[in-house]
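The complex appears here minus one protein chain, its other protein chains still in place.
Showing subunit A:
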Amino acid sequence: MACTGRLFVIFLASFSGCLAALDKRDVTTEFYPDCDEFCKAALNQSTTTGNFSNLVYVRAAGQGGNSGDVLHYVLSTVNVPSILMVHTEGDKNAKLNFNWERLLMGDNITDMADAITTNTTTAGNVRYSFAVVFTKLLEYDDQDDSANVNASHVLWNIRNFTEFQWMNATTGQNGHSVIFNTTSSQPSPAENKTSGSLSFEFELNHEQGRDDDLPRLLFNANNTQINFVLDKFVPSFNKSRFALEVVMVSQETSDSMYLEETKSIDDEYSPGVFRVVNWYTMGSHRHDGGYLQYKPVCYMKKERSRASGTETSHYALVDPMDFPDLGSILNISLARAFFGNQSVVRQSTNVSFGLSQDGFYVKNNYTAWTASVGYGAPPDETISLLVIIIIAAGLGIPVVLIIFGGIYVCVRKLRSRRGYRQMDNVADGGRFPPIN
């Protein structure tokens, strides 16, 4: 009963989702787009310092008659790792323009605003835009093994992502992903042991499908998958746990952001994970805005498996402007570069990694977490035909056999009882014996 209800909702969701989002797109990727003299000088300098302000522009245009429907992604480590998504319609030449001097805040520039602009003349062409900004890496000493970042902890090591230095972006998965990796000289209390790395990988999809790796999230042409990996990162404490502080910034609408966790009885694709977390930028028009989706699981080993998985926790959304330091980080992020002084909706929250008794980060010195950021309706899991067949065959057939067997036995018993009675009648000369 619950299943059918769910399936129905899913059907509706995917149907209405199709209105806003396309099934297939042509994806072009450009590293350091619009790289002018200022940009080139900065790149030259980066080669010597080893710290790159990566910026990758991905243009995913609709095919054929939909070529005017374009999704623009900007993946960047300028100041902080972040992703900007802009959806334009009605102009197949629509593209984003980048002003590197403003972006990297050259000598006379104090504000990043308008570093990224659209070339489309009419403002109406921008259907929707939002950004996801990773602002801080939180590390705490989890003495009580609570795995709750909001619980009171004495020792903290909070790193703003502005402090990190990034290597030049590389591509992975046969060119289908972009990887931003920190350099080995990231700030750490133990300066001599900094062999670890922190990386963000963005997978770009031109059509729908399902990731091969756990948690095997669904993807489509309208989202990108983010793999966050903390590998051999030197923990500050014996019982270190990590958390990511994430901010979503979207263009102004009358709608507010909404974070929701849904449960399912089916864990076919990600064994042991029954929940999905969706963070919608438009809480009451969930198929028209942006979203960040993830399954609350992260992996403590490179070989992702049910056994190496542990939980992630999510927390309530808060207004980042209540925290001055967070506001100042946002002011030097892609969100500022694109939205400038426009009025926007901002919310932030933490995603913390680990579950009590899982041995803390130090157990394997590894944590990997996957999420997807996209536009339109977030992909929704359905109970697959395979599982329905297995349930029907594994349970249905025996149950049917038992029921028919039972009926057969009852009928036979009744018959034989009648048979006995007739015999008794003969023997007793027609007197009816009591039936027991």
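Going forward, a residue touches a chain if its C-beta (ideal position, glycine included) is under 8 Å from a C-beta of that chain, and two chains touch if they have at least 3 such contacts; residues count from 1.
Please note the rule applied: contacts and distances are computed from a predicted model.
A chain of this complex does not appear here, and its UniProt-recorded name among "GTPase-activating protein", "Lysosomal dipeptide transporter MFSD1", "Light-mediated development protein DET1 isoform X2" or "DNA-directed RNA polymerase subunit" is "Lysosomal dipeptide transporter MFSD1". Contact with the chain that does not appear here is found for just one residue of A:S270, A:Q293 or A:T382, A:S270.
Those residues of subunit A that touch the chain absent from the view are 263, 265-275, 297, 305-307, 309, 311, 355-358, 387, 390-391, 394-395, 398-399, 401-402, 405, 408-409, 412.
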